[in-house]
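See structure below.
For this view, one protein chain was removed and the others were kept in their places.
Labels run A and B following the written order; every chain starts at residue 1.
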Amino acid sequence: MSDSPIAVETHGPELRHHFADVEQQRDAASLGMWLFLATEVMFFGGMFCAYLVYRYWHFHEFAAGSRSLDIYLGTINTAVLICSSLTVALGVRAAQMGKQKLLVVYLLLTLVFGLTFLGIKGKEWYDKYEEHHIPGASFNADDIVKEYPQIPINQQYEQTFFSMYFAMTGLHALHMIIGVGLFTVLLYLALKGRYSANYYTPIENAGLYWHFVDIVWIYLFPLLYLIDRKPLK
Amino acid sequence: MFESFPLWPARASTTAAQVDALYIFLVCLSTVMSVAIFTLILVFAAKYRRREGVKAEQIEGSNKLEITWSVFPLLIFMVIFFWGMIIYFHERTPPHDATEVYVVAKQWMWKLQHEEGQREINQLHVPVGRDVKLIMTSQDVIHSFFVPAFRIKQDVLPGRYTTLWFRATQPGTYHLFCSQYCGTLHSEMVGQIVVMEPAQYQAWLAGGTPGAPLAETGATLFQQLGCSTCHRSDTQGRGPDLAGVFGRKVLLEDGRTVIADDDYIRESILAPSAKVVAGFKPIMPVFQGLVSEEQLNALVAYVKSLGQPEKGERPGIPATVQPPQPKVQ
Partner (left out) sequence: MATAAITQERQNYLNQSYGIKSWLLTTDHKRIALLYLASITFFFFIGGFFALLIRLELLTPAGDLVLADTYNKLFSMHGQVMIFFFLIPSIPAVLGNFLVPLMIGAKDLAFPRINLLSWYLYIIAGLMYIHCMLTGGVDTGWTFYTPFSTAFSNTKVVEAGLAIFVAGFSSILTGLNFVVTIHRMRAPGMTWTRLPLFIWAHYATSIIQLLGTPVLAVTLVLVVLERAFHLGIFDPSRGGDPLLFQHLFWFYSHPAVYIMILPAMGVVTEIVPCFSRKRVFGYSFVAMSSIAIAVLGFLVWAHHMFVAGISLYSAMVFSMLSYLVAVPSAIKVFNWTATMYKGSITFSTPMLYAFGFIGLFTMGGLTGLFLACLGIDPHVHDTYFVIAHFHYIMVGGAVMGYLGGMHFWWPKISGRLYPEGWGRLAALIVFVGFNLTFFPQFILGYLGMPRRYWDYSHSPEFQVLNVLSTAGASVLGVGYVLPMVYFLWSMRYGKLAPDNPWNAAGLEWQTTSPPPTFNFEETPVVNFEAYDYEHIPEPEVAVER
C-alpha cells in the first residue's frame, strides 16, 4: 500500500487514510452530520406528535398550564439561544478565515450563552418545583384550578401538560448539555491551534448540531409558552 | 370439519361462516401460489442444473413481465382487501336494537352485567339468534375479548369503552379468551360463552338473583350524586336536559358537532370540560375518581334509557322506570 506512488502527496495530518482526498472527507463528514440531524428530527418528532395529540384533546388544560409558565424567562431564553446561534455562525466564519483568536472568542461566547440558557431553565424548573407542578406524587394544580373558576380544569390532564413540558424541555436541555460539552472540547482544541482555514470541519458540524438544538427550542417556545395568551374574558 | 383434527373452531355466529369463507379462499390462493413457485423452482433446478458444455443464458429482464406480475397480484390483493373490508364493517357495526351487556375486565377476570341486571363472572349466557352488543371497559390494563367460535375479538381499554357485537347461531359452550397480554395470570383469564335456546335462556334469566336492572341502579346513582340538580327536564336546569339525548347529534360550544354515544356520556361524567354543550357554561364538576367502572356503566345505561318510549317494550327493562323528578331548589 505504502509503496504506491499515488499515496505520496502532501496533505495535512487531518486526512484519514481511507479517504482519497480532503474533499471527500469533508463531504462525507457533512453528509453524516445532516443525516444525524435527520434522526434527531425523528426523535423530537415523536414527542411533538404526542404533544399535538394531547393539546388537541385537552386544550383548556394545556392553555392553563401554558399560562402558568414564566413567559419572561422563556423569551429571554429564546433570545439567548438565537444570539448563541449567531456566535456559532460567526465562529465558523472566523475558522474559515483562519482567525484563530476570533474563533476562540466566539466559541467562548457560545458557551456563555449556552450555560445562561441552562441556568435560566434550571430556575424555571425550580419554580415549577415550588409550585408543585412537577408530575408525580406531589403534583398539585389547585392553584391553576382556582385561577379559572369558569372552566373545570381536569387535574389529570393538567398533569399530562406538565409531563409533556418536562419531557420536552428536559430532552432539549440534555441536548444543550451535550452541545455545551462539544463546544468545550472544541474550545480546548481551538486554543491548541487545531483548526485552520484548511480544516475546520468539526466546528462546522458542531455548529450544525447547535443550530438544530436552537431550532428545536424555536418550536418548543411557542408550543409550550404561547398557547392562548390572549387576555381572559 | 375433521372431527379428530379440526382446522377451525366451531362456527357459532353469523360472522363465523363469512370469515371462514374468506379464510378458505386465502388458503387456496396461498396453496396455489406456493405450489406454483415451488414447482417452478424445482423444475428450473432440475432442468437447468449445471451440465457439461451448456452455458447459462444471460437475460436482462422483461418490463412486460415485471408489470404483469406486479399488476396481477395487486388486483388480487384488492379483491381480498374489499372482501375483508366488507366483513369488517359488518362485524363492527352493531345493530341498533341489540341487547346490551356491559363488560368490565380486570386482572384477571371478566365481569359482565346484563341490562336486566344479571351479573356474571367469566361467563356469558346468551340466547340463540339474538343480537348482543358488548360495551366493554377495563379497570386496569388492556385486555381483549376473544371468542374463537364467533371469530370476533376486540381490545378492552382502560379509560374508554370499546364495543363488540355478535349473533349466536348454535347452542353450545364456547371458549372466551383474554387475548391481550395483561400480566401474570393472562392465560387464566378465560371463560365461556353459553349459548342457549330462547326458552332455556328465559328460564336461566328467571332463576338466580338478578339484582336491579342496570338502568334502575343508574337512576338511583343519578339522584345520589346530585346529577338531577342540574340536569332537569324543565328550563331551570343549569345543565342540558338528558331526555332522548343518546344517539342524537349534539352541538358543542366550540362549534363542533358530536354524536352522543356511550363514550360521550362517559367522558361527560369524567371530564366534563372536554365537550361542553352550546349555550351552557362549563360548570359541571369532575367525577373522575368518584365513580367506579360499574357505577359508570349504570349511569350510562340510565341516561340511555331516558326519553325512549319503546324501552318499556324491550325485554327485561321494566316499563315503570321513570326519569327522576328534579329536586325542588
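Here is the rule we go by: a contact is a pair of C-beta atoms (placed from the backbone, for glycine too) under 8 Å apart; a residue touches a chain by one contact, two chains touch by 3 or more.
The model shown is predicted, which means the values in this text are computed figures rather than measured ones.
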Omitted chain's touching partners, listed by label: A, B
Selected from B:114, B:133 or B:151 as touching the chain missing from the view: B:151
Which residue of B:119, B:175 or B:275 touches the chain not shown here: B:175
Residue ranges of chain B at the interface with the undisplayed chain: 6-9, 18-19, 22-23, 26, 29-30, 33-34, 37-38, 40-41, 44-45, 48-51, 54-62, 65-66, 69-70, 73-74, 77-78, 80-81, 83-89, 91-92, 107, 140-142, 144, 146, 148-149, 151-155, 157-160, 162, 175, 177-188, 190
Positions on chain A contacted by the hidden chain, ascending: 1, 4, 16-20, 24, 27-28, 31-32, 35-36, 38-40, 42-47, 49-50, 53-54, 57-58, 135-137, 154, 156-160, 163-164, 166-167, 170-171
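Operating definition for what follows: only the chains that are shown with their structure count from here on.
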Rounded Å distance, chain A centre to chain B centre (Cα mean): 45
Contact set on chain A toward chain B in their complex: 57-58, 60-61, 150-154, 156-157
Partner chain A, residues of chain B touching it in the complex: 271-274, 281-286, 288
